[in-house]
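Removed from the display is one protein chain of the complex; every other protein chain stays in position.
Per-chain residue numbering starts at 1, and chain names A, B and C are given in the order in which the chains are listed.
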Amino acid sequence: MNQTNKSPLQQTAPPLYQVNKPYVTASFEIKYHQIIDADGAVVGPIPDFARQPEQLIKLYQAMYLTRQFDHKAILLQRRGQLGTYASSLGQEAIGTAIGYTMQADDVLLPAYREYAAQFLRGVSMTEILLYWGGNEQGMNFQAQKHDFPINVPIASQTSHAVGVAYAMQLRQQARVAVCVLGDGATSKGDFYEAINAAGNWKLPVVFVINNNHWAISLPRQKQSHAKTLAQKAIAAGISGEQVDGNDVIAMQFRLDKALNKARNGHGPSVIEALSYRLGDHTTADDATRYRSKDELEQNWKYEPLSRLHHYLTNMGYWSKHHDQQLEKNTQHLVESAVQEYLNTPAQAPESMFDYLYQSLPESLQEQRQSVIQRHQGHA
Amino acid sequence: MNQTNKSPLQQTAPPLYQVNKPYVTASFEIKYHQIIDADGAVVGPIPDFARQPEQLIKLYQAMYLTRQFDHKAILLQRRGQLGTYASSLGQEAIGTAIGYTMQADDVLLPAYREYAAQFLRGVSMTEILLYWGGNEQGMNFQAQKHDFPINVPIASQTSHAVGVAYAMQLRQQARVAVCVLGDGATSKGDFYEAINAAGNWKLPVVFVINNNHWAISLPRQKQSHAKTLAQKAIAAGISGEQVDGNDVIAMQFRLDKALNKARNGHGPSVIEALSYRLGDHTTADDATRYRSKDELEQNWKYEPLSRLHHYLTNMGYWSKHHDQQLEKNTQHLVESAVQEYLNTPAQAPESMFDYLYQSLPESLQEQRQSVIQRHQGHA
Amino acid sequence: MPEITLVDAVNMGLMHEMAADPDVVVLGEDIGLNGGVFRATDGLQKKFGHQRVLDTPLAESLIAGMSIGMAAEGLKPVAEIQFLGFVYSAIDQIINHAARLRNRTRGRLSCPMVLRVPFGGGIHAPEHHSESTEAIFAHIPGIRVVIPSSPLRAYGLLLSAIRDPDPVIFLEPKRIYRLVKQRVEDDGEALPLDVCFVLREGSDVTLVSWGAMIHETMMAAEQLQQAGVSAEVIDVATIKPLDINTILESVDKTGRCVIIHEAPRTCGVAAEIAAQLAEKGLLSLFAPIERVTGYDTIMPLFNLEQQYMPDVNSIMAAAKRTLEDT
Partner (left out) sequence: MPEITLVDAVNMGLMHEMAADPDVVVLGEDIGLNGGVFRATDGLQKKFGHQRVLDTPLAESLIAGMSIGMAAEGLKPVAEIQFLGFVYSAIDQIINHAARLRNRTRGRLSCPMVLRVPFGGGIHAPEHHSESTEAIFAHIPGIRVVIPSSPLRAYGLLLSAIRDPDPVIFLEPKRIYRLVKQRVEDDGEALPLDVCFVLREGSDVTLVSWGAMIHETMMAAEQLQQAGVSAEVIDVATIKPLDINTILESVDKTGRCVIIHEAPRTCGVAAEIAAQLAEKGLLSLFAPIERVTGYDTIMPLFNLEQQYMPDVNSIMAAAKRTLEDT
């Protein structure tokens, strides 16, 4: 518990400064972290967990699964079997590191590109497909009771994270809320209000900015004149840093530090994960309207899977044979999720009333009945 | 015009950093400025304008007028001749420096404690009294056509300032928007969205935070864990600094720099003016519920009028005789404003429809008529 | 059992429920040591500590959003927004999240929060402090909108709002915060939500209102009585969801209906009530339904607020019109 119980009456406003020349009252710096570079070369100290091949392989598999899932989802959308879909292509390391690092009873509050994290936390691929397939059951996670569903109104999940973290702190639980948002989301007041409040109460919350350098058609540079997004944390008086978001090892390492810090009562952090959106914004978008081919190609060099693949191969942890096996296993997993999704019956029309309130008010019973009748009329 | 016309297609996202240890990608510092200390001693270089006694006297007179006005307004409220009133006691230097420094065709977007600035810009005391007296005519400034009226929904004026500044930039005018807000207002998303946008377009706008250390009952320390409020500017990638807000000379000097910078196309600034609310929040508030006598007494030492008075006296610019004269003149000015206020007839009831739209839609004519009839019925 | 005001009753309800249920937390601007600008939360922080009674930074969207997060984790946040004029920054969180957390997760998560907001005109308050925009909330599916009109109902309805498993916007008519006193027993007895209260029985005309306007409406009923007209008075209390049956039954009996609210007329809650009566009770109506409301204009600054708001005379006149028409 870090909450001060001092009454404001005991708090005196700071006296005005009495100095005789321009005087530095505060200074800050923003650091950048990377461990494995784009070629798979080691450029920073390898953390302990990453000395265990099976751990790295787990990360690789998770990223790979997410990429294959993504690919499949886009195909489904093209075939008219899925609604608009937001791919996480190129940003798989962020979600993977988050899902890997969080503890089971932590709470994830994602935007809509953190499938990797969600899968590692027990959300099923079927559920994600149901969501984008227009079925609310996709938010009724069967194996994950506390996490928030995908969040579409940009940045609005950030204050939920503050509330979740507040509840954890109040109950003296060693749990952490992890909130993910995009670079575009950092322009919205919600984000700022949330980090500021998190700082005030030293809450156990970590804000991860998936800086994929685009917010639909607006490039990161036009979103804010701030040199880094991490420095937005300074406004809230909390720590902020940049991490190579395509380096899953660095991401895991820095996230782990931030989560431990939060868990131990030392307050919130902002992590700006530098990545790149290699796909369109969603399947409803056409990025060629606003983004050069050149830029896209250039950024493919930094993508997270091949980088870890290089490293694993270099270290002798991985071979062609593993590739084949992983491909086959993953294909199977994705295919069965797709089948399950396609076989899921639509919800009954009257379900639109069944979760509106815990029990439906008398005055709405008639409307619920009329949905049923109308449906029977159609059938 | 500082607007880049480069298409985003030409803008390449920055490559991921390729470095091999924690690496500082950005660093910042926040400075504090003071020229005359609480005892009237010179602690910084005296700017040119302040070498002219008549200029300093003008500032002193403006501060004095505001304080007397304030005092009178509180009396009127106590007598039931005014509604709730928000005093600027202790913060007169901020508004005075703003009003003094701005040019006539700049635009002021205040909150509700910048009477000093408003008076210097041509808003009449009568108008301010009318506003708090429940009459909209108090916002229909007769001698000031562009300034925004008093703004009550906290921080909402900040985005108006962005729009005003955008219009100035678009029309290539050498004008500046000056937006004033409180320390509490810095916690609201609106403020952050506004400074961020101002940074993006390098707009001619200066945000002045009147940090009077309280937002009703919430002390500054509980508003944000940020060490300074000036550092909030870092989140927007714009310059921010602290100024002794009770030192009218330092305020004028730093504001003048910020306004010139904005006017010359070099972009926005945030100035945190450190001051202290010596009164209750408003006449509807009772600060003894949440603030110690001790703290209040301590902060009286730093108030802006006596400080400049000391300095003027020390420099031989001012004598007892001037005090008497000023008191008399000011009393006269304030009294006649009060008389004018008290003699202002109430608006006609149907005026509530007369400025709703430029011309009243047909469908509302009946309602307007019924206001008139109802009033006649009462009369 | 002392006589207490409406705002005291709110305070008593909060005290009661905080003591009874450790999951209840109270948050908002100035609600701690200061006890809220209307003193509704006076003494709570002293009794329950800074963690359960927390002063927030000045950020309404945050207040609503963090309440949602708290509620999803099983707390029962009771948040205060200082005035209804400042609730609008929180509307996104209310519409897009609070109202739908249960529905979108098919019941996996829920949002048992209360947002208390003083509202309405008549106290000579500054600009933006006197509006009544309850109709905006009444249009939003998934929430409840509850408005007490007396100390007794403030206590009983607040308890039920806090205990309700879904989000409740609890609008407090600040004009009558201290207008009348009533004996209210601190017995933890909640009043039912989702039902109207018949405050006075009558046979000639049904007067329907809520919040502060109940005061004028009851006075009008008294005066009508003296003029030989028997008025039934209904306090809607929960304006969302709306218990139209109680109103329909009354109008079935009286054949006449006057609906009174301070808010602007167009798309106000009276429109919904009138529409439902016109649909379901058309044949029992002896006269056109009358709406006595604020005008479709900006709430004026306080010099003219009396001219803006409905008063006893305008209610009486409307009631009499319904009687003349027949």
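Just so we're on the same page, a contact is a pair of C-beta atoms (placed from the backbone, for glycine too) under 8 Å apart; a residue touches a chain by one contact, two chains touch by 3 or more.
All figures in this text were calculated on a predicted structure; none of them were measured in a lab.
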item: Visible chains in contact with the missing one; value: A, B, C
item: Per the touch definition above, residue among B:49, B:148 or B:317 touching the missing chain; value: B:148
item: Listed residues B:118, B:187 or B:200, member touching the removed chain; value: B:200
item: Residue of A:34, A:87, A:126 or A:224 touching the missing chain in the full complex; value: A:224
item: In chain B, positions touching the absent partner; value: 1, 3-5, 7-9, 107, 109, 136-137, 139-141, 145-146, 148-149, 153, 156, 158-170, 177, 189-190, 193-194, 196-197, 200-201, 351, 355-358, 361-364
item: In chain C, positions touching the absent partner; value: 61, 85-86, 88-89, 91-92, 95-96, 99-100, 103-104, 127-128, 133, 135-136, 138-142, 240-242, 263-264, 266-272, 274-275, 277-280, 282, 285, 287-291, 295-298
item: Absent-chain interface as seen on chain A, which is shown; value: 83-84, 131-136, 150, 152-155, 184-185, 187-190, 215-218, 222-224, 284-285, 289-290, 346-347, 349, 351-353, 356, 364, 367, 371, 374-375, 377
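The criterion applied here is as follows: only the chains that are shown with their structure count from here on.
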item: Chain B residues counted as touching two or more neighbouring chains; value: 187-190, 217-218, 222-224, 290
item: Junction residues of chain C, two or more chains touched; value: 32-33, 57, 59, 61-62
